[in-house]
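A protein chain is absent from this complex, but the other protein chains hold their places.
Order as written gives the chain letters A, B, C, D and E; numbering starts at 1 within each chain.
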Amino acid sequence: MLIKELKVGEEVTSFFLVKAKNIKTSSANKPYIDFTFQDKTGEINAKLWDVKGDIENIYNPGEIVKVLASVTQWQNNLQLKLIKIRKVEPEDNVDYGQYIPVAPLDPETMFNEILFFINKMENRDIKKLTLTLVEESKTKLMYYPAAKSNHHAIKSGLLYHVIRMLRTGEALCSIYKNCNKDLVFAGIILHDIEKLNEMHANEFGIVDEYTKEGQLLGHIIMGIKRIEKTAESLKIDPEISLLMQHMILAHHYEPEFGSPKKPLIPEAELLHHIDMIDARMYDMNKALKDLPEESFSEPIFVLDRRRLYRSKLAVSEEE
Amino acid sequence: MLIKELKVGEEVTSFFLVKAKNIKTSSANKPYIDFTFQDKTGEINAKLWDVKGDIENIYNPGEIVKVLASVTQWQNNLQLKLIKIRKVEPEDNVDYGQYIPVAPLDPETMFNEILFFINKMENRDIKKLTLTLVEESKTKLMYYPAAKSNHHAIKSGLLYHVIRMLRTGEALCSIYKNCNKDLVFAGIILHDIEKLNEMHANEFGIVDEYTKEGQLLGHIIMGIKRIEKTAESLKIDPEISLLMQHMILAHHYEPEFGSPKKPLIPEAELLHHIDMIDARMYDMNKALKDLPEESFSEPIFVLDRRRLYRSKLAVSEEE
Amino acid sequence: MLIKELKVGEEVTSFFLVKAKNIKTSSANKPYIDFTFQDKTGEINAKLWDVKGDIENIYNPGEIVKVLASVTQWQNNLQLKLIKIRKVEPEDNVDYGQYIPVAPLDPETMFNEILFFINKMENRDIKKLTLTLVEESKTKLMYYPAAKSNHHAIKSGLLYHVIRMLRTGEALCSIYKNCNKDLVFAGIILHDIEKLNEMHANEFGIVDEYTKEGQLLGHIIMGIKRIEKTAESLKIDPEISLLMQHMILAHHYEPEFGSPKKPLIPEAELLHHIDMIDARMYDMNKALKDLPEESFSEPIFVLDRRRLYRSKLAVSEEE
Amino acid sequence: MLIKELKVGEEVTSFFLVKAKNIKTSSANKPYIDFTFQDKTGEINAKLWDVKGDIENIYNPGEIVKVLASVTQWQNNLQLKLIKIRKVEPEDNVDYGQYIPVAPLDPETMFNEILFFINKMENRDIKKLTLTLVEESKTKLMYYPAAKSNHHAIKSGLLYHVIRMLRTGEALCSIYKNCNKDLVFAGIILHDIEKLNEMHANEFGIVDEYTKEGQLLGHIIMGIKRIEKTAESLKIDPEISLLMQHMILAHHYEPEFGSPKKPLIPEAELLHHIDMIDARMYDMNKALKDLPEESFSEPIFVLDRRRLYRSKLAVSEEE
Amino acid sequence: MLIKELKVGEEVTSFFLVKAKNIKTSSANKPYIDFTFQDKTGEINAKLWDVKGDIENIYNPGEIVKVLASVTQWQNNLQLKLIKIRKVEPEDNVDYGQYIPVAPLDPETMFNEILFFINKMENRDIKKLTLTLVEESKTKLMYYPAAKSNHHAIKSGLLYHVIRMLRTGEALCSIYKNCNKDLVFAGIILHDIEKLNEMHANEFGIVDEYTKEGQLLGHIIMGIKRIEKTAESLKIDPEISLLMQHMILAHHYEPEFGSPKKPLIPEAELLHHIDMIDARMYDMNKALKDLPEESFSEPIFVLDRRRLYRSKLAVSEEE
Partner (left out) sequence: MLIKELKVGEEVTSFFLVKAKNIKTSSANKPYIDFTFQDKTGEINAKLWDVKGDIENIYNPGEIVKVLASVTQWQNNLQLKLIKIRKVEPEDNVDYGQYIPVAPLDPETMFNEILFFINKMENRDIKKLTLTLVEESKTKLMYYPAAKSNHHAIKSGLLYHVIRMLRTGEALCSIYKNCNKDLVFAGIILHDIEKLNEMHANEFGIVDEYTKEGQLLGHIIMGIKRIEKTAESLKIDPEISLLMQHMILAHHYEPEFGSPKKPLIPEAELLHHIDMIDARMYDMNKALKDLPEESFSEPIFVLDRRRLYRSKLAVSEEE
């Protein structure tokens, strides 16, 4: 049974991924475990009051557990009271992927959509450069998130981020005729490409750490170097290589966010705004989608601690 | 003959609007007048070496003059050497409008496009509120610029700004499903509506000063008050009135740019970015469109003194 | 017995309001409750070592309890060791108000002082506008605090804040003759008037949350709208309505504190400084009044984490 | 005849102080002099079209001239057209002081008012320290301005600044009982005392430069050192000396304005606000007093380039 | 046995200083103590699982304990599992100094090096002033740290900070000939001299609190006053006294770090950079010296939360 489908009063048997685990002391002065469980549909709090075994070393985050539990309610939120719990075993045939938040579109489909955009490019050099880099990066691109903990921190999140930006970019280029479409599309596709090497993520799209080069240089500088070298080896027009590098360099816009140069061409300016819109819409949808109407969220760290409002007119996107 | 069509070596007879006039002293120690002339296609420098009459009081900015001149060149720019000059006279039948920069679309057409967007709104209250305010504002809306000297500081510039934002808003709402389209469209249409009363502009869209209320409160606060009162008199759902006011309040995003609250609903977030994109694309196109390829502009004040680059791949939009 | 009167070594029977309650574990590994008790004279820490009953659900914050306790000392602070404790009961006839910090002046007296100031106004429009708004607001004004947790966060705190500001304003206007007294007084009386609708406070002056409009617009914008509408309905001279709105708008002075416009008239400038002085004197007196001479306070959050000093020459105001 | 009394169309004979002088070229291509004249009632522009003699070296700023002139008007401002002009001569018996802006109160009277405040002090050490420093400083205090070009940049401006602050301080101490009056008064009297040695001013209160110590240390540090040494020699209670030094140190409030420590005692906090109020009221009155009603000033540099508004309700103080 | 010499699997008997102590609850729901032990070679975590006696009041920070323990490992760090523990007793003859981090050079040697630098000074006034102040301060200088918790927060840390700065200063003066060596050396020796009176430190160089004058004025202002008075009593050339005071005043460079004036002489500029280099090298060496190669540190608070990198080429200095 999926977390989204639980109802108060039921007793359920199900598998969940342990996202967090805290050992606490009850009012009766006994230790209990306070869990956060997760599947691809959401998260839920769970209490294990009667702990047996090595409390420190069992049911750790990242493991999947099978539980029997009753669904209760506390301060408007559902909660699980655990009756039985055990670790997942091979014969359970559990699909780990069901417990991981993942982009709403299929990676292969998204990758093909990128190829479709590349295919539309008219400038042969931009097309060749973009295609080469995307194909070299395909393996990781299929599952990498777009960030460690902020927007699109989900499996295949980077692909999803790029796809939505491409659609936005296409619409904007039809309105703002002073932008070279090929540059805009290539900028979108490549702007975060070295996030694939700045962070280390596992096959579930979960980032555990930044790489050495990621910490010492960052994905913007790494992306510029990669474009430089690939463009040289492909004998791309140096002006194009330079413009692409400038777009990567300027896409965070403010020096304190990592861009030592501000956009000097309209395509770089547009890239920045498209990136911001996609990130903000994602974060806002995530914060608001499970909130009751006419209520405010908790302060959202990545949104400058704003407390968002879900109005009577609010609509949500399922992702 | 239009400024854009002038060629070195020609002798031309034409009308121009005096945009600036400076009295200087020549190397032969004689006074001369250094003009900037303008028509709807651009600007050009002109020198009147042989001044007759009351040098201080003739040919002032805002007047139209008829000139006979030869077209010369100085440091890559065309220049006029004036042979004859006189003030325009009624019998010249000059159309003043030909000398004023004006939005590339017809005001009536743009106004109708706004009505078309309003007509698509599903929420009756938002529709009624927006329609009422737009109709009340029609007279000024037809010719007001969007600013005194920055983006869209042209006749009917505010209408043009709104139209392009509406088109962008429509495209974005089809991608970002977590935004209520009606709110986004209404926010776009009304976000600067009180610029009509914050600044005083003449029929050519030229702003001479800010109004008293404009200086003491500003168009954001004025817009909120107007929505409040109109919504009350139309008996609009208070939640809708409140959301519309919040969108106006937050659309400059940063407190130091006039928004004491940041966007707390996704529609307000989107409104801000659409506004920024349209202003920036306008300013960048203006700065780049007459620049040679592979050259940099002078520092542009409204773009944080950036020196923009016109690349080999640059495209321009005529406006 | 009041908290201020407790002495080490005594055994007391008294009522207190539970301000905070934390369940902890003793060195003997048993749960105990660590309370903060409050009455109108101050706060004190209390320990309940021998807990009976449902430790999670008894004696919660906001409840009044009757206790038998011995007064001990720990690190220069008095503490209560609880011997007996029970919830208050109806037959105890406890006056809840005795446990709530409250302004040192009677609300009715303060309200009359405001009327007295209004009565002195010479400009009929300012007088009418101010009187109308104050009378409409009287009910809430009698008990609202001036803030949720900062200065004057006490019952009738807003009234007290206004009264002290009025006295200061009167003194300053007699020195700085370039200010219109009526504007200054009206600005003081109305500057925070919509805090009554920005926050929700109970009859004890305790704020539990901000209202929807408070979060989306804030009391400054709400105050401007209210003045606009009231002034219109009273047919007040629009210049006066505008000046009053500007004073409300500018009284926080800095954009990042909520004022998109800085004061453009001397009365607005003065209003800001009077507001600051009153808030700072209140906070400093509160932080210093119970400190020993020649010692420093803890860092005070609302005073930029300054550690205030209580000198040998310090005097305190009881409030 | 005083500048304030001039009327369009009159011909006047009068003395003025040359405040500024610029050599320009007329439209007839001849040099003329553009003056700013000043007396204690104000400033006026004057043109000398027919220049005789060494145009570079005659009628320089700081000199007094006798003129015959007709009063004309240009863009709402009065102007003098000079018919005759000559330098002042000894036998003119001109009182230079009449041409210098000067505080509206007599220095001796103001000095006595300071002594009166000192006399009211109850703490013998504070009284002795303040009196000693004031008496040592009397000579310069009688004519020094409070600043080179900002607020109270007039003869005896520092005394006037202190007097108004003392009156404000007295009023505030009667409302805010948590401040030690003696500390507040002494802080006011001494806060800028070393401006007398930070800047060099002539007998007319005009500052020509900062002193070496003024530039390397500044009046705040210099004031602290002076209090330290005077207090030591008078055997003042060290706590009092320390508190006085802290008040001097903190009175600019923000590090970027010269205060490395923020106020840690309420008297220092109050001193800062009183200082600000007096400076701002002075600057605002100066900017507004000659402005027509319902008009805006030019941007005022010392007031963050605000354009102040003179409302229909504005009152001015003559100073 | 010293902490640096411990190896996994050993059983050791040794003395340690208790640096921190936390009472926690085990998974078996029993209290245990989690210690940080320290000696002059480093720090180690230790667990006491079987607690006897008054758990709150035994083995507190600052005490030395004798333990029997086995050395274990947890997450790459060594840990002690305590078998026996008792308080140090007089007959243990423990040298408290062995447990305190201390500068790597002998205080007397360092003090003599300062004298050596003073002896090289050519300007008699600078020499006399510096020597007098250093000799007056010798007692505290021998053991004071340079800070409460940041760089050189070790016994004799201030001396060590000064010595390294002197060596750097000497090298730089031989390269940058536009600096007066005597001023630079004197500036280095005296720049933090009043830290001796700004903080209260015990004989082990551990700071418990800031003094009253330290909090109200700070060591920069205190240092200026001390130089002023000493220079006056020694009849030092006032220019020299002034330059020395300016160097003290400007050495933190930025107003927000305590310097209201920026360096106006090159010697003051150099002093600032030498101070920064020495502090930063100290903090970086401390953070990196025990880190494995090719790994990153935790975020370091005093280094703007940077996560430092220990490269394959890193070298460390033992201190």
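Going forward, contacts are C-beta pairs under 8 Å (C-beta built on N, C-alpha and C of every residue); 3 or more make two chains touch, one makes a residue touch a chain.
Just so you know, these numbers come straight off a predicted model, no measurement behind them.
A.B. asks: Which shown chains does the chain we cannot see touch?
C.D. replies: A, B, D, E
A.B. asks: Of the residues A:24, A:120, A:138 or A:261, which one touches the chain left out of the display?
C.D. replies: A:261
A.B. asks: Which residue from A:220, A:240 or A:288 sits in contact with the chain not drawn here?
C.D. replies: A:220
A.B. asks: Using the touch rule from the top, list residues of chain B that touch the missing partner.
C.D. replies: Residue positions of chain B that touch the missing chain: 25, 27, 29, 294, 296, 307, 309.
A.B. asks: Can you name the residues of chain E that touch the chain not displayed here?
C.D. replies: Interface residues of chain E facing the absent chain: 123, 164, 167-168, 171-172, 174-180, 182-183, 239-240, 243, 262-266, 269-270, 273, 276-277, 280-281, 284-285, 288-289, 294, 296, 304, 306-317.
A.B. asks: Touching the absent chain: which residues on chain D qualify?
C.D. replies: Answer for chain D: residues 23, 25, 29-31, 54-56, 212, 215-216 touch the chain left out.
Definition applied: only the chains that are shown with their structure count from here on.
A.B. asks: Enumerate, in label order, the chains that touch chain B and chain E alike.
C.D. replies: A, C, D
A.B. asks: Degrees of rotation, nearest 5, to put the Cα trace of chain B on chain D?
C.D. replies: Here the rotation carrying chain B onto chain D measures out at 120 degrees.
A.B. asks: Report, in whole Å, the distance between the mean C-alpha point of chain C and the mean C-alpha point of chain D.
C.D. replies: 40
A.B. asks: Out of chain A, which residues touch more than one other chain, so two or more?
C.D. replies: Within chain A, the residues that touch at least two other chains are 25, 29, 294, 296, 307, 309.
A.B. asks: Taking the touch definition from the header, please name the shape of the chain graph: line, ring, star, complete or other.
C.D. replies: other
A.B. asks: Tell me, which pairs of chains are in touch?
C.D. replies: Going through each pair of chains, those in contact are A-B, A-C, A-E, B-C, B-D, C-D, C-E, D-E.
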